[in-house]
Structures are given as C-alpha cells and as structure tokens.
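Sharing a structure, written as structure tokens. Questions coming.
What you see is the complex with one protein chain gone and the rest in place.
Then we have chain A:
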Amino acid sequence: MIKMFSLKQNCWFIRKVVIWRAVASIAWSVLLLPVTSAVFVLLSRFSLFHPIQWISECTSLLTASSTIFSLVVLCGVVLITGLFNLEFYTLVPSIPCSRMALLGTVLHPRQCVHSLVYCTMGMLVMWCASVTIGGRYSTLGIPCKQSESGEVVTCLNEYHLFLLLAGAFMGYSHSFLGVVKNMYYVSFQPIQQYKYPRFKGCLPMVVKCSVIQSLYSARNFAALYFFFGYVPKTWISSTLHLQIDSSLQPLDSLTGLLDFSLLYHLSISGTFLYFTWYLTVLLFRIYVTEAYSFPVQSTFTEDAEQCLPKVLAETNTLVMKFLALQDLALLSQHSLSRRLEVFSLSQPGGHPHNWNAISRECMSLLSELTQRLLAHQDAVASNGRVKSQSASIDTRSASSSSSGTEDVSETPRLSVPLRTPGSVFTSSVGGMHSALTAPFTPDVDSPFSSPAIRRLVGQQEPRSPWFGTVQSPHIMRRGPKLWSASTESQSNGSPPASPATVPSPPAANQKPSFLAQWLQNRREQLPEASSQALFADSQAHIWALQGLSHLVAASFSEDQFGVVQTTLPSILSCLVVLLEAVDRHFKLPHASSKPVRTVCSMGDSTYKTLRFALRAALKTAIYKITTTFGEHLNAVNISTEHRKRLQQFLEFKE
C-alpha cells in the first residue's frame, strides 16, 4: 500500500487534481461541522416542556469555551477521517472470493491500525458529545459520599464511561463495516450533476443511514455492555483509584440500561458520530468522482502527458484512467468539437494518432476482459467450483496464445492494476466481504451476526461434501498444488493463510493435504463472488464501450478522413468476441443471480451489479454501431461467424 501511495504521488494528476479535490472535500466537512454540532446541541438538550429555557441554554452553550474546544477536537477527527479516505479509497472493490480471504482482511495489520484509530476517534467524539450534553455525563470522576464513613471521595461516573466505550465500539464497528460493506469503494453515478445538487440529493440518505446505523450500534453495544460491562468498569476504577458508588444503580444491569434518557443520548450521540464520518465520506466521493476534462491534443509537447491518448494508456494511476475513460464517454456523446479533434490527423505527417491511441487503448481494455472471462470459464468446472490453480494457469496461457484477438490488442498486458485472471482465484489485498449475496444474507447490519464470521468460528461441517473424500487420490494429488497456491497468494500481498488463524485445531493437526483440502473448501465458499470479482472494474469497460460505440457512430457523418474505417473491423470483432465471452459467462451457475438489494447503507453495492450493466452496455454499443451503419456493415471485412452474429443485431433479434 505504501508503495502504491508513493506511485500515486508521482503522478501529475494526483498532485494537481486529486489532492486538491480531497482538500476541498475536507475543508467543506470542517465548515459543516459547526452546523451539525449546533443541531446536535439542540437535540441533546431538548426538553418539550421548557422551550424557552431550552433555547437559551443552547445559545449560551454554543458560545461556551468548552464547545469551542470540542469543535477543535472534532476538526482534528474530521481531518484524520479525510486523510484516511484519501489513503484508503478504491475505485475497484476488492472482493474476497472466500471466507479465509475475508478473515484475512479483517485481521490484516493495516486494518487493525485502522480499527484502532477509529476506536480512538470514536472515543474522542463521544467525549466531546458527553461534555456537550453535560449534566451527569460530563466528567469521568464525580464526588460522592461513602456510605460507611460519610466522607467525600471521587467516584467513577459510569455514564461517562458508558458513552466513551460506546464511542470506541462504534468506531470499531464503523471500521469493521467499512471492510465488510466496501465503505471505501467509490462508484460513479450514471448521470453527471453539479456538486451542490448532488450533495443536496444525497443528504437525506446520509441522515437516514447514520440514524439507522446508530440505532443498530446502540442496541448491540447495550447488549455487549450488559454482559461484559463490569470488565472495563472494574479495570478503570482500579487503575485510576476511583471508587464505585454503590448507591447508584449499576449500568450493566437490566434496570440500569432501561433508562430512556440514557438510550436517547446514546443514540443521538451515535448519530452525530456517524453523521460526521459519513458526511466526510460523501463529500470525498462527490469531489473525487467529479468529471475532469482532459484535452484531446495539445500544441505544446510538454503538455502531451496530460492529453487524453496518453492518459488513457496510463496504468499506474487508476483514478486518472477512470476519469479519462469517463471523459471519453462524455465527449463522444456531448461534444462535437472534441470529437472532431479525435478524428483529426496529425499536422506534419497526416496520421490519425489520436484515434489510433484511443481506440487501441479501449480495445486492449476490452480484449483483456475477454481473456479474463475465457480463463475463468476454462478454470471453472461445470458445477461452478473453481478447478485447481495450476490448471487455470495452464488454460489461461493456452487461451491467451490461441485467442484470435491478439492482433487487435497490441498491449494486452499493460493494464497491470486492473485485475489479472489469477487474482480472481487467490485471495486479494484488502479483500472485502461479499457474502452479502443471496444465500448468506439475513442480517448484514449487525457486525456480530455476519454469517461469514459465524461460519468462521464454527467447526467444519461434517456434512460438507468434501469431508469424506479426504483420502481420495484425486485430492492427494491436488493437495500440494493447493498448498503452493496459498503461498502464491501470500506473495501476492495477501495476509498469510496460516494455520494459526484457522479456528479448527483438529484440522491443524492433520497432514497438510487435509488442511489444504479444508482450505480449498473454505476458499470455494462464495461462488457468486468470483463472478463479481471478474467484473469488479467493469465501470472502465462500460465507459470504453460507450466511448467507442458513440465515436464510431459519430464517425458516420463527422469523420472527414475515414480514420475510423480502418479500425472498424477490429472493433466489431472485438465487441463480438467479448459478447460471446459474456454470454458464456452468464451461462455459468450463479452468474446471473441477482444480489439482494441492501436497504440503507453508506457502503456502495454498485459493484455487485456491474456485470449486468456491462452486458447491457455491450449490447447497446453493438446496436448503436449496427443501427448507424446498417447495410454498410456488409462491406466491412469481418469473419463469417461474426457477421452472422451482427446480422442478428441488424434484425433486432438479440
């Protein structure tokens, strides 16, 4: 990750655009902080029967020095949140294809640091909240009388402690759900909007999400505190030499927890906490996904780096590549003058460099996806399970050498940060939980009811179809390969799938083949995830398809020099080959099952339906070209099978 970050730093786009966008989003979240704090103060001091007293108290509190200090602390929290957003955001969600991968990401050291920081920030925000609410929540120690001697000593204020621990809990669950629900995945909207209308449109959703999340967290925390609350309480009171006031009702009891005012303040503070964080995330998403207009060509050679053809070929800075593809899709639909620049010839020489570079880059993206799909289909057995790793590698090399699309893609291996086929089967860096899909999804809102975790802590089911076949020669032969596959996943940067993390001692004592088989079993648990992972970066392909098809369609009337005609056959065959691969992929089991729609969450689940969007975009792209060119396509030099397929499109039979 550090290496990636340094790579990002080197790019002009990160330096000049992304950093400033992040700074602007953080600045806006800091500016909005006083407003949200004021609303929080109003709500926390709310009293129905003394409205005048309520208003006057709130106004005096808003100008008090303690509130100003709290604001400064909150600004620090927002800053750190913003920095984390900038550091962790991703345009391609990493989808763990197995439960091991998910566990690995949750236990990854980087994730642990993240959780720790969020716990601390949660405690800080809750401290500010408890100071603001005042009353019985304000300090950790309160004077109290001892019942025997009557002397005044400092006692532990359990209410304050309760809120602080709730903050830590909410911070951890935010961090945890960030992994599980892909909080840092930034998706692009299907339509373009200015930033302010978009923010206004999203605000109600953010409020709703933070309220719901806070209520869930409050419920879970209350349950947790009821069972384990005495541990931190006794620990704090012994280390800080605070007495426990026995005259008060302890909070880790049923009557102590059934305090309406306490629960109200807990949920209000939790809402405030989540809202602050979610707002930062929202503003960051809005700023980062704002369209950026790259020049198509430049008269100065030093600016050539920043022109669309060069930027599209860039592979290290994913955000720049995505924004460039988005810009390509937009210019192909909306801007006549920029389209003419794409179709223009270079001044000395008369070569269509712009069009060549752009079309080559789009086609290499698409053919890379085609190869990925073919490799996956070869690797997947008919029952939907992934065959052994070595087999898939063999078939991948075979398919890539025998594929007929090599001639159109001169740089098929250039797109390094986009996923290679192998990484689909191995557990991946920062892998995210994707078990939110159909069969496993009852309650994704509570972190502790996550089915993935439940499966993990549970023993291996004896009814598993693999259980009895441990000694079969098939598995024995396969075992060592799998073992090496898991070491390969380590070298890929994923957390080690070491036996220590396996919560099944008998399995660890078995010989390696059993363990490997068990691991293999764990790895294969999520069939739909592999399909999702294949299409995880398909937003880029969708834009490439839109851009290509609209440019080709526009070339019918706008291309004066016929530069598009030379590439039309390869574009058409590239699209048809991709269509065949996509069609075959959707015939696999689980590929066409729809994910369950998540009700309300800040985590973006757009990536789960990207494969459907890609299929629709692909068909629309082919239709766009066939309806524009009509019968002229008969004159285009393509193979007979492809022509047959295109004839289907000409007759609208697809």
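Here is the rule we use: a residue touches a chain if its C-beta (ideal position, glycine included) is under 8 Å from a C-beta of that chain, and two chains touch if they have at least 3 such contacts; residues count from 1.
We take it that contacts and distances are computed from a predicted model.
Novice: So one subunit is absent here. Using its UniProt record, which name fits best from "AP complex subunit sigma", "Elongation factor 1-beta", "Achalasia, adrenocortical insufficiency, alacrimia" or "Autophagy protein 5"?
Specialist: When "AP complex subunit sigma", "Elongation factor 1-beta", "Achalasia, adrenocortical insufficiency, alacrimia" or "Autophagy protein 5" are compared with UniProt, the left-out chain turns out to be "Achalasia, adrenocortical insufficiency, alacrimia".
Novice: For the chain not shown, which residue from A:Gln111, A:Thr289, A:Gln326 or A:Gln546 touches it across the whole complex?
Specialist: The missing chain is touched by A:Gln546.
Novice: Pick from A:Thr36, A:Thr90, A:Thr120 or A:Thr628: which residue touches the chain that isn't shown?
Specialist: Answering carefully, the residue with contact to the hidden chain is A:Thr628.
Novice: Given the full complex, what residues of chain A touch the hidden partner chain?
Specialist: 189-194, 197, 200-201, 333-334, 546, 550, 556-557, 594, 597, 606, 609-610, 612-613, 615-617, 619-620, 623-624, 627-632, 634, 647, 649-654
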